[in-house]
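Got a structure here, written out as structure tokens. Questions coming.
The chains shown are only part of the set, and none of them has been moved.
Labels run A, B and C following the written order; every chain starts at residue 1.
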Amino acid sequence: MTPDETRCVMTQIVMPMHTNGVAGVMFGGVMMQWIDVCAGVAAMRHASGAVLTASIDRLDFMSPVQVGEIVVLQAQVNYGSRTSMEVGCRVETEDMRTRTRRYVTKAYLTFVAVDDHGKPRPIPKLDLPTEDDRRRHAEAEQRRALRLRAAGRTS
Amino acid sequence: MTPDETRCVMTQIVMPMHTNGVAGVMFGGVMMQWIDVCAGVAAMRHASGAVLTASIDRLDFMSPVQVGEIVVLQAQVNYGSRTSMEVGCRVETEDMRTRTRRYVTKAYLTFVAVDDHGKPRPIPKLDLPTEDDRRRHAEAEQRRALRLRAAGRTS
Amino acid sequence: MTPDETRCVMTQIVMPMHTNGVAGVMFGGVMMQWIDVCAGVAAMRHASGAVLTASIDRLDFMSPVQVGEIVVLQAQVNYGSRTSMEVGCRVETEDMRTRTRRYVTKAYLTFVAVDDHGKPRPIPKLDLPTEDDRRRHAEAEQRRALRLRAAGRTS
């Protein structure tokens, strides 16, 4: 499977139930949940089955999202090891009145493929047909090394 | 705006909270809610603002959807009149284990563009650059005539 | 079991979490979900067990429903075949300040009775003691013929 075949697009409308009562601004925790679902779908496709969230890299919310805006999330698998994957997820909002798009945040999550008992399970190798695929894979490999080093382990 | 520019893709994972207790099968009412959101986004894009659901044509659920499956909804505006639009929405599920896709249902919804007081509001004309766009537009025009006739009105 | 014995009344208050951010108007997808639950209860009573939504006929939302209004849904089984049923559901809202009721929409849904594995399962014959029951049954039979014809099948 190629990164493009794992690609997941998720669109949401920000409704009053997604806000926290501050001037109609969307609640950060709901955005995190949407990111986890969108990235999870990309991971499930590559893993041909169930996955568990293992980590999420640092997340910056560049600008508040308002009620009535449309949120578009796009995720794809960047990198796969024996039982785990890195998925990148990019979030934008659309203001339909002005027809403008705004970048909100970018996230890198890692997932572990699991069997029916929740135990890690091997996944197939990720195909990298394009130049972009190989560049993203190399960048993900570097982030992975940083994560392992931060956790006090060597790869 | 062209139909393609209104196109909305929405991906969901069927979780236990979406089922109704029957052998892990997804609850029909939740699917209807997802269809309404996905089609609503396409309509909001064309209308550059808020819309209300006016109707939904007959909906057939061809096969039950199971917990753990991925649901992919795709919607786009087919037809626009002065203040209302027809949006088509196609629903498929993906079984990640077997990597197969299954057609679930297709829906046609109409939406009315509204202002801040909930009153109908004019929308721009829909551009129809491709042959497919014009065919879908003509088919939507026929469905509209059927709807008006069924409601005892002439177009 | 008679249609009257399957009758289900469901009352809801429209709260902020049911709106989509447009001038306090209720979100269409939530109404579809309530219709599916209310009609599903009528079907479950006749089927003495679990059912799955098979289809819903065309739905027109005659007027927007506002936050704070009460919604009253009423459903009953109109028609039963070997493993499936047609349920009619009528929706009204109440504005408590003016003590007026407003007709919102009417829906016809079909459900299939299923066993623990989600397979179709025979249901008892529907009793039709009153003139009204027999009239509704005949009308439902006509709608069924239309549905089968639309689906390119004969009954």
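Miscellaneous remarks
In this section, a contact is a pair of C-beta atoms (placed from the backbone, for glycine too) under 8 Å apart; a residue touches a chain by one contact, two chains touch by 3 or more.
Here the structure is a predicted model, which means the values were calculated and not measured.
Number of identical chains making up the complete complex in this structure, 3 of which are shown: 6.
By definition in this document, only the chains that are shown with their structure count from here on.
Matching CA atoms, the turn from subunit A to subunit B amounts to 180°, rounded to the nearest 5. Of all chains displayed, B has the C-alpha centre closest to the centre of the whole protein C-alpha set.
Averaged C-alpha coordinates give centres for subunit A and subunit C that are 39 Å from one another.
Measuring from the averaged C-alpha position of subunit B to that of subunit C gives a distance of 21 Å. In subunit C, the residues that reach two or more other chains under the touch definition are 20-22, 27. Those residues of subunit A that touch subunit C in the shared complex are 13-17, 67-68. Listed in rising order, the residues of subunit A touching subunit B in the complex are 8-13, 37-38, 40-41, 44-45, 47-50, 68, 70, 94, 96-97, 99. Taken in their complex, subunit B has these residues touching subunit C: 20-23, 25, 27-30, 32-37, 40, 50-61, 64, 114, 116-118, 147, 150-151.
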